[in-house]
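Left out: one protein chain. Kept in place: all the others.
Let's look at chain A:
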């Protein structure tokens, strides 16, 4: 399993890296990025960015546009991040989702060569997530390097680049299988739906879930979890076992670490040629990654 042995090694690598880690590690990464890119145009968005609460969004971005002295006009940033509706609102009265977009808009004003983002997707709603991911992908293709710290790991997998998690001082990369599994047999045979239950454990009971209630399954830190109506439950099944059982119940292995209930998928979004996400129709409009190698298979199987 590939890994970065230290923060310095991670920062010295030139790839876009998205790290699941604690706030302490995020602060250490921030310091390392500042040191590495001190002579280049760099933008930073940290969790505690709130802006001057008595400033309007437009005034806030105009101020940082003057500080950045870039060619990007603050009105362009407002339009690009769909902030027209809140342009005259005070920073102190913004919703967390709007504030997150304002912070990204502020970063965009600096036309950065490197960008450090702390939990950029955490507070965003579905629409905001689409805007943010689109901007990140667009700037990656223009050569900007992104280093982001996230929680949970799923957010790291949504973004193009290398996803890692931090463990005992090392940054372990997640295997992202870009090549599909060629010898997979067709999991969908007509209208057949098997009646089956998937077990999950809580402290006091074993729950048995109807596959129709499961939004998706994800593998993380050597454990497998079922997500049901926004709640996560650990299951004793492995991802391969779940795939074998649930593929006939309308589930698709969209990523090495994710198995999605296709009935719950509302849309497939793509931000670049190689970057796909699935958005579910749950209350949180959850996004999960679709590996490049599996996108074609999904397209053929479900004919979209």
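The working rule: contacts are C-beta pairs under 8 Å (C-beta built on N, C-alpha and C of every residue); 3 or more make two chains touch, one makes a residue touch a chain; residues count from 1.
As a convention for this text, contacts and distances are computed from a predicted model.
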| item | value |
| --- | --- |
| Protein that the absent chain corresponds to, by UniProt name, given "Formate dehydrogenase subunit gamma", "Anti sigma-E protein RseA N-terminal domain-containing protein", "Pup--protein ligase" or "ABC-2 type transporter" | "ABC-2 type transporter" |
| Contact with the hidden chain (one of A:68, A:114 or A:246) | A:68 |
| Given A:50, A:88 or A:229, the one touching the chain that is not displayed | A:50 |
| On chain A, residues whose C-beta touches the chain left out of the figure | 34, 44, 46, 48-54, 63-73, 76, 110 |
